[in-house]
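Missing here is one protein chain; the remaining ones are kept as they sit in the complex.
Order of writing sets the labels: A and B. Residues in every chain begin at 1.
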Amino acid sequence: MARKNKIRERYRWHENVQGYLFAAPWLLGFALFLVGPMLFSMTLCVVKWNGITPISPDNIDFVGLAHFKKIFTEDNYFWTSLYNTAFYSLFSVPLGICTSLFLATLLNAKIRGISIYRTIFYLPKVIAGVATIMMWFWIFNPEFGGFNVVLRKIGIVALGDGLLEHIPALGAFFERNQITWPPAWLADEFWAKPALIIMSLWGAGGGMLIYLAGLQNIPAHLYEVAELDGAGRIRQFFVITVPMLTPTIFFNLIMSIIGSFQVFAQSFLMTDGGPNNATLFYVLYLFRKAFQQFEMGYASALAWILFAIIMALTMVVLKSSKLWVYYEGEKR
Amino acid sequence: MSAGHVSFWQRRSTQDRVWKILTISLLCLLALVFVAPFYWSLIASVSDLDGVYASPPRFWPEKLHLDNYPRAMTVLPFHIFVFNSFYVCICCVTGQVLSACLVAYAFARMRWAGRDVWFVIMLSTMMLPKQVTMIPHYIIFLNLGWVNTLKPLIVPSFFGGGAFFIFLMRQFFKTIPLELEEAARLDGCSNFRIFWDIMLPLSAPAVATISVMSFIAHWQDFMGPLIYLSSFEKYTVSMGLRMFQSIYGSFPHYMLAASNITLIPVLILFFLAQKYFVQGIVLTGMKG
Partner (left out) sequence: MNVSGTKIGLTVLVVLCLAMSVVHRAIVQPPECDTIEIRLSFWGSYEEWSMWKEIVDGFEAENPDITVTIMYTPGNYDDKIRLLLAADAAPDVMLLQDEPFPRYASYGKLADVTDWAYASRTAQEWDALFWPTAAQSFRYKGRVYGVPIWGGNVLVYYNRKMFREMGVEPPSDDWTFDEFVAKGKELTRDTDGDGRFDTFGFALPGWWVYFMPWTYGFGARYLNDDFTDWAFTDDKALEATRFYQDLRFKDRISPTMHDLPNTDESVMFMTGRIGMSVSGPWNSPPLKTAGIDFDVVHVPTGPVGKRFTRVTWDAVCIFDKSPHKEEAWRFVEYCIGYEAQAVVGRYIRSVPALRAASDAFMDPDNGWNEEKFIEAMDYSTLQPITINWEKMSDVIAAEYELLLLNKQSPEDTIRNMAEGMRRDEVFPITNGS
């Protein structure tokens, strides 16, 4: 009996070693590129250092929680950037999910040539990057860019002019806050964030495919039963489709929130945080503090605060999921 | 449902047709909206300066200036930028695929102490915003002397390839029938032989998917090159375009021509490998 145990033990040991060996790349990466840096980052939060000078007591000052204190009490840019990011997230995430869902529903139809449409909607997500940012920069040009040209052509600008004239309160509001009409988009404090939100909707194709896959997994008999009960298409959508998709929506919601809070390239390349800090997003501010002003400790503190905020939001969504996410097979 | 005569509008077939027409028209309209930005970009990229800043703006250029494209390419050494991007992408894809498959096999089929704990830990790293580790990474690479080289962009890919790809591969490995593996074990195959000779060959679709996704992600990467690269010879296309913008930002026709050029490799890859793209996203959604 003992010999059998020993063999088994040796086999176990062998398996463990092999397992760790195979997983070694990730485990090493986890230690070197994740845990180590995270600990390092935590120590950075409590010191003042520019990151460039060599690591020595002369160049690094221990400041305790001074960074955090400054961030929360004195730093206006922190609050501005947080507001801007939250604004962006608050609008782009729900709108994005709705758009993706809507597109997916449309694409679920059995129509000839549906794959062409699918390609068109998904393509923007594929080619995203600096090139598309430049593209949108041109499109949002107030005078010559495609967006305003189309708005003028289809009369929305004229409509807006009319509204501004005939509704004095609206006109006064625009006047007082120096809001432009037609919108000067990225050159106007008021319109800059909406412009970026619109830009993010163009990339709704990514989520669309996920929902499409989810839609195709919904058993057809559910719809058949609903029809027999006399439910119309729209009611079917809200009573069957959406609940069945809630797990997918849930996952997407979390990933979207995390992603939207990291918005950076658009504001870096197009507006550099302007006009008047209207597009100063959190990560842009962090980037500036770290790589332009070389305040590594302060920037690390900002990074951890971002992490905390994202975690908090994720927790909220997670906790709330019990209320609205419906997993098949659960009793309701 | 009451018996008897049903009106035209209440008839199922009519309703179906109405919905179909509605769907098609909405699809057309939305497709137009989604294609419009491309259209504007293409139009502007083949106009000249007066055409681009014409007042009132034109929907179609007077004359096609296709020479904008070669000119945009020669103004800056785009061939170097494209090469560097390819280099980084190919290396990263190789690294990510190899290491993700290795690690995924460990999670999928091997039994080792702490496997499930590590798996959960790995999944949770997907939610970490990269800004937390961005600064320490920079400092580490600065002290290694790797700043202003392409190494910081490439080397991390070899260490696991990212939780996302590991997860995808693991899900895929789990779908491979256990019997194949058991048969091989009976024959005396080591874990590595099983991995190399059974798992990998059967995973071609999944490997293709993550290769394509990895390529695209690294081609688009902006923040990495922004932080680490400061010499022209090392720029990738995203930095190259930014450099282009600082010089020719007021010349939308050149700017957009240059931007469109950098999209070509991605577009080609997309149309060749469309199937894998779609699959990849579908696999993502399956988690939910």
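We take it that a contact is a pair of C-beta atoms (placed from the backbone, for glycine too) under 8 Å apart; a residue touches a chain by one contact, two chains touch by 3 or more.
Predicted model, so just to flag it, every value in this text is computed and none were measured.
**Student:** Identify the residue among A:102, A:190, A:237 or A:294 that touches the chain left out of the display.
**Tutor:** A:294
**Student:** Tell me which of B:98, B:128 or B:223 is the one touching the absent chain.
**Tutor:** In the full complex, the listed residue that touches the missing chain is B:98.
**Student:** In the complete assembly, which of B:203, B:220 or B:238 touches the absent chain?
**Tutor:** Touching the chain that is not displayed is residue B:203.
**Student:** Please output the residues of subunit B touching the missing chain, sorted low to high.
**Tutor:** Subunit B touches the chain not shown through residues 48-50, 53, 75-76, 80, 83-84, 86-87, 90-91, 93-94, 97-98, 150, 200-204, 207-208, 211, 230-234, 243, 246-248, 250-251.
**Student:** Against the chain that's been left off, what residues of subunit A make contact? List them.
**Tutor:** Residues of subunit A in touch with the missing chain: 50, 52-53, 59, 141-144, 180, 184, 292-294.
The definition used in the following text is that only the chains that are shown with their structure count from here on.
**Student:** Rounded to the nearest whole Å, what is the centre-to-centre distance of subunit A and subunit B, using the mean of the C-alpha atoms as each centre?
**Tutor:** Centre-to-centre distance between subunit A and subunit B: 16 Å.
**Student:** Under the stated contact criterion, what part of subunit A meets subunit B in this complex?
**Tutor:** Against subunit B, the touching part of subunit A is residues 15-16, 18-20, 22-23, 25-30, 32-34, 36-38, 40-41, 44, 51-52, 55, 103, 106-107, 109, 111, 117-124, 126-132, 134-136, 138-139, 141, 143-146, 149-150, 202, 205-206, 209-211, 213-214, 230, 233, 247-252, 254, 258, 261-262, 264-265, 268-269, 283, 286-287, 290-291, 296, 299-300, 303-304, 306-307, 310-311, 314.
**Student:** If you look only at subunit B, which of its residues touch subunit A in the complex?
**Tutor:** The contact residues of subunit B facing subunit A are 1, 15, 19-20, 23-24, 26-27, 30-31, 34-41, 44, 52-55, 57, 99, 102-103, 105-107, 110-113, 115, 118, 121-122, 125, 127-140, 142-143, 156, 158-161, 166, 191, 195, 216, 219-220, 222-223, 226-227, 237-238, 241-242, 245, 252, 255-256, 259-260, 262-263, 266-267, 270, 274, 277-278, 281-282, 284-288.
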